[in-house]
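My questions will all concern the structure given below.
Of the protein chains in this complex, all but one are displayed in their positions.
Presenting chain A:
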Amino acid sequence: MPGGPAQDQGRAITEAAGANPQLSGQAGSDTTTQSLPAASPNDQGSFSPWGSFSRNSPLAALILQRLALSVALLFAVSLMIFGGVEALPGDFATTYLGQSATPQAVENIRKDLGLDQPATTRYFTWLGGALQGDFGTSWASRNSVSEQIGKRLGNSLFLAFFAAIISIPLAIGLGMLAVQFRDRLVDKVINVFSLAAISLPEFFVGYLLILFFAVQMGVATFPATVYDGMDFTQRLSAIALPTATLVLVVLAHMMRMTRAAILNVMSSAYVETAELKGLSGLRIIARHAAPNAVAPVINVIALNLAYLVVGVVVVEVVFVYPGMGQYMVDAVTVRDMPVVQACGLIFAAFYIFLNMTADILAIVANPRLRHPR
């Protein structure tokens, strides 16, 4: 409807409009409820079961669509990872053998690793294994990739989890604070601080923190290496600095989006209505503004969560933290393809899963889709 919440609800609304263009421009007449196309599958040219399903329960249809898209996307990504690794210059055998790379020795190793088989055969073998959770054997260490990754992934998630539970509430809280004091000192300080944090490269933030807290003040541990024998508190103190770095890096993005989304809603007519009802400032933000600002905020949170798992390579390397990122970088340097492929696929899966979750949450948060006419 004109002036409705379309802008606020991001892509979910676009979907709704796409599914039913009749939604818009019908505000004028008292009789539209009866004349809506919901009752018209009979006089429709291209009747299909899916069409009537998506009309009757658009919410379920959109969620199913998202799920199917995610699976398709994951397959496409697996193809691209495999193709990309194939296309990489250099070769494990020559790197591994170094000076002693006689043609015969290279040939032997290639045969040993199954590289003499055609690429399609190898792709399907790999994909079949991956579907069952078996990513093969590392060429360099001769260990099971799944086992190695299991440990590393645990470390990465441990770090990401703490960064997330600190940064998300902090970002939303600061965003609301910035709205409450918009264009005043508090807002400006928050803005400048967050802009600075987002502008500095993460390795630089990391080294700054190391310089101050580990070298000069000596209160934090560096390197942030964790190992099997450590207890929980030791681990926590080890990851303090990388967590702080990650929080600084992701905070600004989420906080600025929260601020923008709520501000956008605060200028809408229904917030004015709430104000003219004599409601308190807090109730207006919490009950009338926030529910309409969740969709864009959820999307940004999901992107940043994905970054915390997938994008931490640099931070892990800086802090010598034994996570997935560092494992993947090591594997790339020695051309350990099974490890590179496995890491790539897991990263992609996380990314797609988190974005899909955000999409679905945004769809569910939209009353137009939850309660079709």
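As a working rule, contacts are C-beta pairs under 8 Å (C-beta built on N, C-alpha and C of every residue); 3 or more make two chains touch, one makes a residue touch a chain; residues count from 1.
The rule is simple: contacts and distances are computed from a predicted model.
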Name of the absent chain as recorded in UniProt (options "Peptide/nickel transport system ATP-binding protein", "CopC domain-containing protein", "Carbon-monoxide dehydrogenase large subunit" or "Phosphoribosylformylglycinamidine synthase subunit PurQ"): "Peptide/nickel transport system ATP-binding protein"
Per the touch definition above, residue among A:Ala224, A:Ala274, A:Val318 or A:Leu354 touching the missing chain: A:Ala274
Omitted-chain contact residue, chosen from A:Lys111, A:Arg184 or A:Arg283: A:Arg283
Option from A:Arg66, A:Arg256 or A:Arg368 whose C-beta touches the chain left out: A:Arg368
On chain A, residues whose C-beta touches the chain left out of the figure: 1-5, 19-23, 25-33, 35, 37, 40-41, 43-47, 51, 268-270, 272-280, 283, 287-288, 291-292, 367-368, 371, 373
